[in-house]
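To start, the structure under review is shown below, and the notes come after it.
Note that this is a trimmed complex: some chains were dropped, and none of the rest were shifted.
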Amino acid sequence: MTDFQIGAFPERACSNLVKIRERHPLIHNITNFVVMNFTANVLLALGASPVMAHAPEEMEEMVGLSNALVINIGTLSSPWVESMEKAATAAANRSIPIVFDPVGAGATRFRTETARKLIHLARPSIIRGNASEILALAGQGTRTRGVDSANSTNEAASAALRLAREIGSVVAVTGAEDFVTDGTVSVTIGNGHPLMGRITGTGCSATAIMGAFNAVEPDAFTAAACALVAFGIAGELAALSNPGPGTFQPLLLDRLDALRPSLLMERMQVRPS
Amino acid sequence: MTDFQIGAFPERACSNLVKIRERHPLIHNITNFVVMNFTANVLLALGASPVMAHAPEEMEEMVGLSNALVINIGTLSSPWVESMEKAATAAANRSIPIVFDPVGAGATRFRTETARKLIHLARPSIIRGNASEILALAGQGTRTRGVDSANSTNEAASAALRLAREIGSVVAVTGAEDFVTDGTVSVTIGNGHPLMGRITGTGCSATAIMGAFNAVEPDAFTAAACALVAFGIAGELAALSNPGPGTFQPLLLDRLDALRPSLLMERMQVRPS
């Protein structure tokens, strides 16, 4: 169970951010084609070191070099599932944290079933999805509409609790507000900005950032909350100049790079849920 | 045959833009690795909802959720052709409009033959290519030089007419000026800016935007013209500050997001051809 304490969290989030900048943890991503470039740049801006690799021949070795494994099923296909399974098994054997993003679960049977199979195999430390994806993973989905959520975070809260208990994972439901639970302790995070939903890959980036925090912070619940606070604040700061969605994207990377503990302290919005 | 009327077009283009913003049509893209991120951001900026998926196992279900299917052969390989065929068949069975982009047709036999096979199978509502690609599809190509056109729009006009009649598709040839024909009615569109040719993925984006318009506008000819006008005007507006090609790209997304019916009315350049 998490040792999360709301009073100690701000300090701990700051300290974890500093650790990422000092250690440059290597984050192995098996992710989708749409967001690979942006995810790599997000991780670099945060201070982590990304690697994208998916060949089954090198999964075990690459995972062995990594400090966290991020699996994202956004542009899923059978040969990649094989690599995801190999990587997940290797990470589990070495106690390397796994963060899982069930992009589009609920949209098609292939996605829902693959996602369910992978979380049962990988027992990720964190599962992050939008409300529709988490509802689908908890077996409670109406059909997701593509990869965008058709449900609100609130609607998925009880499904998240159930899923967290079933898998033994921390579950994060992201949306206008974010909800993080390990099945017992839960928090709501208010950071972020609507522009983050106007560009592709912010959900996937949040997942990758969870990997970076989980690489330096063994408590997965704390790591998930740190990631959502850090990324949400970078988004708020990037939105200050009221950019369009196109110029928002590079600004988001700039703000992530310029994120300082003092900014986290000032702006974080975390409340028990 | 199209019910396009040049006098009614401006009003209709505006109304279609508003519909995309209201309905957020789901656009299923099977497209190339180079442009996936940009295409997704272009569709989001326009107001549509993109999904990129290519696993044969989920083609039928994903197409079934979608309001249009965009097939683009930019980084073609045999396993993806199988998925394109499955998706096209599923779309045809459900009367979901298909927009096709024959990237690099004419450059290699594999591309030309695959493109010809796919348009005969899919009977797309719209085919969009540069002059060299359309000449190649119409069986009249000299060899395309890679993925860039070696011919002008004018040179491809009669090939476009022939192809439109052969396949029963609307054919759009894009370049310095754009030409749209259904084999009987034809228009030339003067919107756009040379900077659009200095970044990768603008042709592919135009195709994807045609998918978004065709999702709300059943007349494929009108949808193709709407897309070229809307994207061209966004490009003109993004170029106003005389950016380099790097900063032009995010500005293009900003202008697409900020596009309003009044801007369409003011700037559209469509003439019978």
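We just call them A and B in the order they show up, numbering each chain from 1.
Here, a contact is a pair of C-beta atoms (placed from the backbone, for glycine too) under 8 Å apart; a residue touches a chain by one contact, two chains touch by 3 or more.
Predicted, not measured: the structure shown is a model, and the values here were computed from it.
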item	value
Entire complex copy count, 2 subunits given	3
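FYI, only the chains that are shown with their structure count from here on.
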item	value
Cα superposition angle of chain A on its copy chain B, in degrees to the nearest 5	120
Whole-Å gap separating chain A and chain B, where each centre is the average of the chain's CA atoms	33
Complex contacts: residues of chain A adjacent to chain B	32-35, 37-38, 74-78, 104, 107-111, 143, 145-148, 198-201, 243-247, 249-250
For the chain B and chain A complex, residues of the former touching the latter	24, 26, 28, 33, 36-37, 40-41, 44-45, 49-55, 57-58, 61-62, 65-66, 79, 249-258
